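Only one protein chain is missing; all other protein chains are in place.
Note that the chains take the letters A and B in the order they are written out, and that residue 1 is the start of every chain.
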Amino acid sequence: MRYVDEFRDPELITKASEEIRRLADPNRHYRIMEVCGGHTHAIYRFGLKDVLPSNIDLIHGPGCPVCVLPMGRIDDGLAVAKNPDVIFAAFGDMMRVPGTQGSPFEHKARGTDVRIVYSPADALQIARKNPEKHVMFFAIGFETTAPSTALTLMRAKAEGVTNFSVFCNHVTIIPAIRAILDSPDMRLDAFIGPGHVSTVIGCRPYEWIARNEGKPVVTSGFEPLDLLQSLVMLLRQLRAGEARVENQYKRVVPWEGNRAALRAMAEVFQLRPYFEWRGLGFISQSALKIRDEYAEWDAEQRFPIPGTRVTDPKAAQCGEVLKGVLKPAQCKLFGKECTPEHPIGALMVSTEGSCAAYYNYEHRKAAAMVSISSVA
Amino acid sequence: MAHGAGGKASRRLVEGLFAPILFQSAEPLGDSAHVNIDSSVIAITTDSFVVKPLKFPGGSIGELAVNGTMNDLAVSGAKGHALVVTFILEEGLPTSVLEREVRAMAAAADRAGVTIVGGDTKVVERGKADGMYITTTGIGRFMPQVTVDAGSVHRGDKVLLSGPIGDHGVTILLARGELDLEADLSSDTRCVLSMIEAMVAEAAPGIRWMRDPTRGGVATTLNELARDCGLGIVLSEELIPLRDEVRGACELLGLDPLHIANEGQFLAVVSPEYADAALNAINQAEGGEDACVIGEVQSEPACAVLVTTRYGGSRIVDMLVGDPLPRIC
Partner (left out) sequence: MCLAIPGRIVELVPGQTHLGTVEVAGVRRKVDLGLIQDDMPTAGDWVLIHVGFAMTKISEQDAMEQMRLLHMLGEAEQAMQEVRGYGLDDGDDHTVPNPAPN
């Protein structure tokens, strides 16, 4: 087993999409939200909408940590990076995200030491190798990524690597889902639950969605067959009038979550009383901050942070698209003032953002009449 | 900074700034220019090479410099005849490194059947030039039977690719050592002239267009074609040759192989009547065993590139915006 190809088997994909067609009630219009940006990306990358019946609407949720990061936080991080002794390290996803004075890449062009890392462990390694500099890791991500940041901080402390700190922007997924469901314009039938966040937090945290809100949740993998199988499971529940949490991604998601990961997070982080989410406003208990025991490795304690707040242009309708109330193409700025090359709103900035994904994959396809004949 | 990566920003720089001021001709910009001297038409092209690190598995900057310019001529339908080369050297560069590159260039030129007839060198201060920058300018004669013209591309034409993609770009990324990945991969740098000559010998009348998918990858190159001819390019994902290691590295880093640079491949659009002959000829030529048809030209989606999967899903692939970046999301 290689765990990739098998889940892209074209015959099984056809079978699964036929089953979906069979299960979907032609008199119903289904609105199913996939919370996680990675699922949004997978849906577009594999062209899955092409194999679904037209009465299933996949609504893109807010699970994109780059998209929900307020511009002010980028400005704050880059303010620290201006210091000539500081090396600013972040994932590739952050590099083109604009702050008010430009993106990390643009700062790099102006002389700031900006480095792409693939792992927080790589950032710590840069610190070990450059003792005369200070490495600040600009951390983003949901609960999938937070444990790795936590473990890295634990290692830094254990080794006494003091020229390293983390600017922590980790956020948690449940409050975001709550904000969606609390929104008055929202009408959703079911959720495709986060896949990799669930490897850490397990499936229990979603039970209130089924129990209190009456919406089925299926935690899903990211391959085409995973997503299609999750839709089969959701449709079966909807047909039967059920609302439960089910785990499609069993090969990787433990129902109880990953205790070691949760322990690491508890050791290093605590919840902020509130945090601003771009497009969604302030949400309480929704983000992580580094505990005092690790204050020496907390960039917000080691450096003066301006605390910049930036409001998005009123015309950008990111909040409504984030909550699934509007489709990307329905935002007035989409494709005109706001494109992946010059993004105005958060959702165009990250490749997982609904607007960027829609633009990159669907926009022109939807505009043209596509006739796909067999090739070669 | 985004302007060098070979995608949208580069194109805007060339079309928006250089072309109106510098280029007199209104012709669409190809890989080589046609210059008329007393009723002889010769091909001329130039390219700069700024790769880091200078040496990597499968090659070095010197080889890229020779092969790159020869390939630009070849995909324009011209056989490179002579090269001139400029070095910009960083003060303090070890002579052994320079000698190594000069030898590499001589060997590459020999393999490609071209002569290096002259050049220039400048030294700049320490801290500039990343060790060494090389520019090569090549001239050659156009192969008389071939016309490379995006305007001649028709619905139904086949898209041919000479071999697996992504080798060069991924090799460079790994050679920079920042990502701590190990793989058995080398740059695919080579001169593609002999494969093109073989194709021309068997299928010249059917060849509509050629280009080498360097920076920005196959996606960028085919998007340029789609724009220039106003038609749609539809590729079948499972037909695109890709080495396992390239696939693995791209999966790990979240990169799309279609956006990764190649230095030893070419794309050709050939009319359906000649496609088999063209492909056969390349397959028989040395180095052409992995060449295959990866797609065809259709009316829709106009000016865009569509990649389809076996199960009927599809996605639009756009030009690269900036460098391909690893992602975690």
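Methods note: contacts are C-beta pairs under 8 Å (C-beta built on N, C-alpha and C of every residue); 3 or more make two chains touch, one makes a residue touch a chain.
Given the structure is predicted, the values throughout are model-derived calculations rather than measurements.
Enquirer: For the full complex, which residue in B:244, B:273 or B:289 touches the chain that was left out?
Expert: The missing chain is touched by B:244.
Enquirer: Just name the one of A:258, A:308 or A:339 that touches the chain not displayed here.
Expert: Touches the omitted chain: A:258.
Enquirer: For a quick check of understanding: of A:163, A:229, A:308 or A:339, which residue touches the chain that isn't displayed?
Expert: A:229
Enquirer: Looking at A:47, A:194 or A:279, which residue reaches the missing chain?
Expert: Counting the whole complex, the residue in contact with the absent chain is A:194.
Enquirer: In the complete complex, the non-displayed chain touches which residues of subunit A?
Expert: Residues of subunit A in contact with the hidden chain: 1-4, 6, 12, 15-16, 18-19, 22, 36-39, 41, 63-65, 91, 118-122, 141-142, 144-145, 147-148, 151, 155, 194-197, 199-200, 222, 225, 229, 232-233, 236-237, 239-240, 242, 248, 250-254, 258-261, 264, 352.
Enquirer: Need a quick check: the contact residues on subunit B for the chain that isn't drawn.
Expert: 179-184, 244-245, 247-249, 251-252, 254, 327-329
Just so it is clear, only the chains that are shown with their structure count from here on.
Enquirer: Applying the document's contact rule, which stretches of subunit B touch subunit A when the two form their complex?
Expert: 1-2, 8, 158, 178-180, 232, 234-236, 239, 251, 253-254, 292-296, 298, 300-304, 306, 308-316, 318, 321-322, 325-329
Enquirer: For a test of understanding, state which residues of subunit A touch subunit B in their complex under the given definition.
Expert: 4, 10, 13-14, 17, 37-38, 41, 44-51, 64-66, 91-93, 95-96, 105-106, 108-109, 115-118, 122, 141, 145, 224, 340-341, 350-352, 360-365, 367-373, 375-376
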